[in-house]
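Just passing along the structure, written as structure tokens.
Missing here: one protein chain of the complex. Every other protein chain is in place.
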Amino acid sequence: MEKMETVVKGKPEALCATFDRKEGSDKQTTHYCPGCGHGRVHKLIAEALSDMGLGDKTVFISPVGCSVFAYYYMNTGNVQAPHGRAPAVATGVSRANPNSIVISYQGDGDLAAIGTAEILHAANRGEHLSVFFINNAIYGMTGGQMAPTTLLGQKTQTTPRGRSAMNEGHPIRMAEIIATLEAPIYVERTSCTDTKGIMKTRKAIRKAIKLQSEKKGFTFVEILTACPTGWKKTPSDSIKWIQNELEPYFKPGVYKDVSDKAEPLHRPEMIMDSEEIFKSLGLKKGKTPSSSAAAVEEKRIKIAGFGGQGALTAGVMMATAGMNEGLNVSWIPSYGPEMRGGTANCSVIVSSKRIGNPLVRNPNILIAMNGPSLDAFENDVVQGGTIVVNSSLIERKLSRSDVKAVYVPLTDIAAKVGLKAAANSVALGVFLGLENIFSREGIYEVLKTSLKKKDALEINIKAVNAGFEFAKTL
Amino acid sequence: MKKELIKGNEAVIKGAILSGCTHFFGYPITPASEIAQAAAHYLPLTGRTFIQAESEIAAINMVYGAASAGVRTMTASSGPGLSLKQEGISYLAGAELPAVIVDVMRAGPGLGNIFPEQSDYNQMVKGGGHGDYKNVVLAPNCAQEMCDMTMQAFELADQYRVTVVVLTDGNIGQTMEPVEFPEEVKKAPFKEWSVQGDAKTRKNLITSIYMSTDALSKLNIRLQKKYAEIEAKEQMWEDFLIDGAEMVVVAYGIMSRISQNAIEELRAKGLKVGMMRPKTLFPFPKKRLQELAKTAKTFFVTEMCAGQMIDDVKLAIEHRRPVEFYGCYGGRTPAVEELKEAIELAYKKMVR
Partner (left out) sequence: MENKLPAVEISLNECKGCALCIESCPQTVLSLSAPFNKLGYQYAIYAGSGCTGCDACYYACPEPGAITIIKQKKVKM
């Protein structure tokens, strides 16, 4: 059985019944000029959202340009974005609520001039967005200046003699550019002119939104629209101008469509369980003693060597062992380009007191693992301090006599226990032997947590012990 | 939790996750990169989001979007990156969005170098972008505070709907120190003004454009009221050997750590020197400075820049006491000895 029903096709539900956010007394009509393309496209988007029942789920990102006030009209969640940044803002919105339908609505200045980086990279990441790019080849909001899509020869307020390729370059074809990227699944340019063009635009808009609702990825629809005011033409002539002038340069068509092969992409669920979060952060329950058994007078240590000798690691281990025994500790590396070049050094402080400056300029103890390190820091050591010299690599003696010199063949000892690279562990052992501030067991514990391979652990423990024994013979 | 030896920069991210931060948008820059790296490592482990944006501008706008959607979100950078973010920060203020930004300061102007400085003070504390707005600015001086203040930043941001900046420098960011993380995971509160892509929040609008002068005046009055409330309620500082101090050193971040050593040594020599360390730079601890101005003879400000915070000290004490200054810039961190001499010299001038 069939029956006839009266259908009223009016303002879609996803447009506000009255435009209450709009300034002024007229809450019924848009702020757009007669014949402007924005109203048409707003209506097409709203119609699609309404028909698909997506009004609640949609977040509409308004750009800067004439459509800055799109939030007056769209009966959806609305976020107004800085100029050109709508795709980045949309990325944030979409990632925060992956189930929302996010629409980035942008004009030519917004998308193709000030926001080129944002659109390219949102597209390239394949963000779940539908981007509707309104190309009318002019800046409307600011009063008719040149847009990146202004045609050669086209007169605007800032190209009063017409756009010249020599001075302003050529108009940019965004749909073509976006289509070269891997991630976008659907890129089309339509021309919102006569009924045929409008219906093609309608179809493209619906397709883009539907694909997003299926979580299939990034879609981009460039729409050629009229700006009769900016072009100083009647609405009717404006439509003809699009057809005769814009369309030959900005050819309508599908530039990319792999949507039939696109699989729905679901973002990972967030784990909210506290224990899982602690585990992911490597946090361990329990209490670390907050004071040490014995008072330790502040030790300011500098460990230096060439990259790969493990000077920085030795410092971290020293500091960790101190921390585990309830001491205050700090460690800071020299950072910057030199860490990729020759020498690396770190400052370590171990103290019973609260530590001030973590940078050690004048150490009590210097561990110099190679020649350049000794040359660089020998004179900084405080009077009465200690300098451990890696005599495997440094042939010279100290040039000063007001410090304690400890010559240890760190590298040779390490080689003897089976791993030349364990010279830093030998240095740790020497340090323990010289300065009785924390236990060897403490260092073993630290080695255990940082070295996962059993044989590496054993060799490093041996290296620590060898260094320790060596220091005891001094 | 058991203490962990961790870089200040990494402690930021663990603290952030424990605060309920779920979205980090960043861009690499020395000496702040470890923050983004830690975010890239830890956030995805529990289904949270890290994006390396195409620029600092994009990163702050992603923060703007995620904050609009009601989640706890952050970014981190250093001076040159913060200059780029200023546009977004102004919009965040205008739209009253809560966000957290960590600035690990390096030396400027221009590309400057990657070594520590404190020369972003003005751009972060005084606003920095266009329009009349303020960021709340917290100033940690150790790894524990990098965690704690990041966590506090999320609370303040949501409480007042403001951007909170954790302002630190390369030294503090790069230093590993023991940090005790809390045994609790916080969740972002439900924000009824946010836009979440559902029926409940469909009516909401996030914007910073107000076309009528009346509406924009209203926003500005509301912002100024909020800042006044923050000034009244949120000033934080720490005193160090302040009892009987005739000279009060004012320093934050790494300079407070260097000052601590210098002051200890000068006290041992009998000089009546103490320190007031601002822990909030906006709101600036004016109340404490005004109290101290009653008894102290001279103030001594030291910063790793040509002098930016010094203006706030002078304003706080209304020029009632002399304010001496020692600055150090170019990325060079002064030695304790150097600062000690400068303080001693000013002290001699004071007692003369």
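Some observations on this one:
Per-chain residue numbering starts at 1, and chain names A and B are given in the order in which the chains are listed.
As a convention for this text, a contact is a pair of C-beta atoms (placed from the backbone, for glycine too) under 8 Å apart; a residue touches a chain by one contact, two chains touch by 3 or more.
In this text, all values refer to a predicted model and were calculated from it rather than measured experimentally.
With respect to the full assembly, the chain omitted from this view is in touch with A.
Which of A:2, A:182 or A:263 touches the hidden chain is settled by the complete complex: it is A:2. Within chain A, the residues in touch with the undisplayed chain are 1-12, 15, 26, 28-30, 32-40, 42-44, 46, 73, 194-195, 198-199, 202, 228, 235-236, 239.
As a working rule, only the chains that are shown with their structure count from here on.
Centroids of chain A and chain B (each the mean of its C-alpha atoms) stand 21 Å apart. Listing the residues of chain A that touch chain B in their complex gives 21, 23, 55-59, 61-62, 68-69, 71, 75-82, 85, 88-97, 99-102, 117-118, 120-121, 125, 267-272, 274, 276-278, 280-288, 316, 319-320, 323-324, 328-333, 335-337, 354-359, 361-362.
By the touch criterion given at the top, residues 1-5, 14, 17-18, 22-23, 25, 30-31, 42, 44-49, 51, 53-55, 57-59, 61-71, 73, 87-88, 91, 95, 113-115, 170-171, 174-178, 180-181, 183-185, 187, 195-199, 201-202, 204-209, 211-212, 254, 257-261, 264, 333, 335-337 of chain B touch chain A in their complex.
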